[in-house]
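Excluded from the complex is one protein chain; the other protein chains are retained at their positions.
Let's turn to chain A:
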Amino acid sequence: MAEVIVVTSGKGGVGKTTTSAAFGTGLAQRGKRTVVIDFDVGLRNLDLIMGVERRVVFDIINVIQGEAKLNQALIRDKRVDTLAILPASQTRDKDALTKEGVRQIIEELSRDFDYIICDSPAGIEKGAMLALYFADQALIVTNPEVSSVRDSDRILGVLQSRSRRAEEKLGRVKEHLLVTRYDPARVERGEMLKLEDVQEILAIPLLGVIPESESVLRASNTGTPVILDPESVAGQAYKDAVDRFLGEKVPHRFLEPERKGLFRRLFGGRAA
């Protein structure tokens, strides 16, 4: 049986799709058969972030409505061969995404994959509810910022009350905190919530901290999951998070501001 992992946050723009792409790619690089599903029906974006936008033929709604077989809609990644993507539909109405349809897709994918990553849309509407409904585990993507932390707390409540595991009393969804866009220099100056503060408020186990990094925009520009950029600190932090997820003991990195020498202070140059 596959593990179903939802990547969720409540708030938009915190890095759910970046995380889904990087985390899914990381698991696949470790040899796990991994599929990433875009649940943002109406506003497909995972395909762009993963660089497969030119290859989309069918989408999740085509599969639910019987117009295409699941394996026809899956896009196999050309860089990592154990990775596949199921795109969201763009034009159809959201009501086409049904619980029963999603159940069947997840059941069928469970036979061929080890991990099913559900990239949730922002908000707590239907798409977001269905993305988390079948989850066994959840990555809570949170920025060190007040509205993001509050929305994450909201989503944690939803996971505990309205997921399949909650409804069928199958035991708790396993929650992981992933703090993204963390800027240690601003934390040091007291301008940004400290990691410890976010952890204290949300009180769920920390999986990783992804530092703010210019390489994330570069990765999205080129459609390359940031974990495939070995020089990127964000990519390295995602890799650490994947390793931790798979049970390895990896110390947290990038939590302290980078000490710049005089030369770099004068001539610029930011975190890779």
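As a convention for this text, contacts are C-beta pairs under 8 Å (C-beta built on N, C-alpha and C of every residue); 3 or more make two chains touch, one makes a residue touch a chain; residues count from 1.
Definition applied: contacts and distances are computed from a predicted model.
As stated in its UniProt record, the chain not included in the shown complex is "Cell division topological specificity factor", which appears among "Carbon-phosphorus lyase complex subunit PhnI", "CO/xanthine dehydrogenase Mo-binding subunit", "TRAP transporter small permease protein" or "Cell division topological specificity factor".
Considering A:Val57, A:Leu170 or A:Leu246, the position touching the chain not shown turns out to be A:Val57 (whole complex). In the complete assembly, the contact with the undisplayed chain comes from A:Glu67, out of A:Glu67, A:Asp81 or A:Glu191. Listed for chain A, the residues touching the missing chain in the whole complex are 48, 51, 53-58, 62, 67-69, 71-72, 90-91, 217-218, 220-223, 267-269.
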